[in-house]
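Just one protein chain is left out here, and the rest sit where they should.
We just call them A and B in the order they show up, numbering each chain from 1.
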Amino acid sequence: MKKRLREIALLIEGEVDGDGDIVITGASGIKEAREGDLTFLANTKYAHLLASTKAAAVVVEKGWKITTDKPLIRVSNPSLAFSMLIELFGPKKITFPPGIHKLALVSKEAKIGTGVSVGPFAVVEEGAEVGDRTVIRSGVYIGHESRVGSDCHIHPNVTIRERCVIGSRVIIHGGSVIGSDGFGYVAVEGLHQKIPQIGRVVIEDDVEIGANVTIDRARFDKTIIRKGTKIDNLVQIAHNCDIGENTIVVAQVGISGSTSIGKNVILAGQVGVVGHVRIGDNTIIGAKGGVSKNIPSNSYYIGIPAMDAKQFKKIYAAYVRLPALVARIKELEEKLAGPGGQTVEDAETKND
Amino acid sequence: MKKRLREIALLIEGEVDGDGDIVITGASGIKEAREGDLTFLANTKYAHLLASTKAAAVVVEKGWKITTDKPLIRVSNPSLAFSMLIELFGPKKITFPPGIHKLALVSKEAKIGTGVSVGPFAVVEEGAEVGDRTVIRSGVYIGHESRVGSDCHIHPNVTIRERCVIGSRVIIHGGSVIGSDGFGYVAVEGLHQKIPQIGRVVIEDDVEIGANVTIDRARFDKTIIRKGTKIDNLVQIAHNCDIGENTIVVAQVGISGSTSIGKNVILAGQVGVVGHVRIGDNTIIGAKGGVSKNIPSNSYYIGIPAMDAKQFKKIYAAYVRLPALVARIKELEEKLAGPGGQTVEDAETKND
Partner (left out) sequence: MKKRLREIALLIEGEVDGDGDIVITGASGIKEAREGDLTFLANTKYAHLLASTKAAAVVVEKGWKITTDKPLIRVSNPSLAFSMLIELFGPKKITFPPGIHKLALVSKEAKIGTGVSVGPFAVVEEGAEVGDRTVIRSGVYIGHESRVGSDCHIHPNVTIRERCVIGSRVIIHGGSVIGSDGFGYVAVEGLHQKIPQIGRVVIEDDVEIGANVTIDRARFDKTIIRKGTKIDNLVQIAHNCDIGENTIVVAQVGISGSTSIGKNVILAGQVGVVGHVRIGDNTIIGAKGGVSKNIPSNSYYIGIPAMDAKQFKKIYAAYVRLPALVARIKELEEKLAGPGGQTVEDAETKND
């Protein structure tokens, strides 16, 4: 694929700033770029990389002041423009032809839309529905009476249990399990007796779920992931959780039962949230944070247990100076004790 | 399904307190209940929800003082009674008919009990045994010479490696891997050389294992999960661990090699335990705790590293007041330094 820079600018609705006649032969990240590649700058803080990149030209944001001798294409959103370019210059996309593979097992009592692809060794059970143009890859299991919307992509070896509801344009990566039983027991004479988990999982439109994620079905009613939310790999979402719209759940986060997360929230990697609490809209929980109570909207919390980030930083600043603080206390004690006096540490040492 | 409240009371061995003639049309949680539903109260601390629930009647514990105009059924264990009700009012349970699916692959040298269901694309290898009425779902792999007991339910895409032993009434949720190699290497000229892992995994009766769990086989001998223990999703149990009876292991816990956990222990979410230690019976480790040494029985430990909860709370109470403590130390220094004197912080600032 070869195109002149000015042709590409037209495709991504940008304006050339420099020589529009140069020929572009590929697209790549700014560090990996080779000669002839077009690259992009997502953030001016990486502008120093322009000096070393081998790229032939760069996509940048309109209005940025950029010092470089490379031709630019100026657009309103470089990351977005670049995503469009990749479709053009990237490797040919793998497609999965419509049709039910002869080694798939689709119940006669399942409803399959038009243009659906069902891969080998996939199972679609009785009463399940699959929307138009959805791709069900090999080894996927779709349980009884579950519904998957249109234009979804369910990657290999995903398990979707019975009576779950998946919206449209949902992507679920390999190995994830949707609708496993909630973790609930009642103590009967000292033994843990299983509580039936008869609810469902509902995943709304435009959600993406990473690889080897687990989302448990509700005890009653539903566990719900609302539209536009993106979930990274190895995340655990327990029974009866309600995850708001456009929320970001980074890898290895765990959310306990009946917890509710707002819209536009970010839970960074390895965060844990206890059960039965609410995190408000637009809140960010920093990596590894442990949420043990309700958190208001528009907050930034970090730490275990998680607290307001400003408070955490003040405490942490003192925490790292603890050895010095101990020395200062000792010095104060010595001054007050006067010559020959005994400080607390002297006494402690003697008691050992 | 419609039943009068007094008929239901008979079924769950309870006593009606109020109008036993009302007609119940469903069963649900107290928050999700609709008109005509029967609900339950697991704990008096949720009694305030009685004012707002739409439920027609409520299952409560004998002897509780409840202020409501709704008819009640009084039982000795509301959660348990309610689980029984769900079987009655819940959605029809999905069942898996006995028989080996024609697209399953069961070795002629495997022993399959009566009433066993083996789903499509499941594999049961040579020398494996599956007990009566056990359900092996689609995509499950059962390795050579492994034994699965009776009345088990092995969900889709589970992998059970060779020579493992699974008891009766065991449930394993989707995607879990039982019997993967322990993580063991010996350094040979700077390289990590694999140590053979020739032991097994033994899972006793009445254990439930969540989705995408990993339980490694032992180097020698066995990794063992003892009877009645319940393991949540995405838990890691390393080689040669011994997990006691009736223990609860919450999601994303990781237990390192050769560690031994007692009976009736609770490891809360995201706990980590180092190798070669022992946690005593009836001990609780709070969420995200990091266990780095032996922990006695009947303890409650939290923190990283985990310590006695009472000690942790004392320290933590001081920790959150650290900025104030620093100010108090400074004030003491100023008092002692007198007018014109220099405090430690003044000196630090000058040295920056």
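Keep this in mind: a contact is a pair of C-beta atoms (placed from the backbone, for glycine too) under 8 Å apart; a residue touches a chain by one contact, two chains touch by 3 or more.
These numbers come from a predicted model, not from an experiment.
J.: Which one touches the absent chain: B:134, B:252 or B:299?
T.: B:252
J.: Hey, which of B:177, B:207 or B:243 is the one touching the hidden chain?
T.: Checking each option in B:177, B:207 or B:243, the one touching the absent chain turns out to be B:177.
J.: Which one touches the absent chain: B:53, B:157, B:246 or B:283?
T.: In the complete complex, the chain left out is touched by residue B:157.
J.: What residue numbers in subunit B mark contact with the hidden partner chain?
T.: Listed in rising order, the touching residues are 103, 105, 121, 123, 139, 141, 143-144, 157, 159, 161-163, 175-177, 180-181, 183, 185-186, 188, 190-196, 198, 212-214, 216, 219-221, 234, 236, 238, 252, 254, 256, 270, 272, 274, 290, 292, 304, 307, 311, 314-315, 317-319, 321-322, 324-325, 328-329, 331-332, 335-336.
J.: Can you list where subunit A touches the absent chain?
T.: 28-29, 32, 77, 79-80, 82-83, 86-87, 90-91, 94, 103, 119-121, 137-139, 155-157, 171, 173-175, 206, 208, 210-212, 228, 230, 232-234, 246, 248, 250-252, 264, 269-270, 287-288, 304, 319-320, 322-323, 325-326, 329, 332-333, 336, 344
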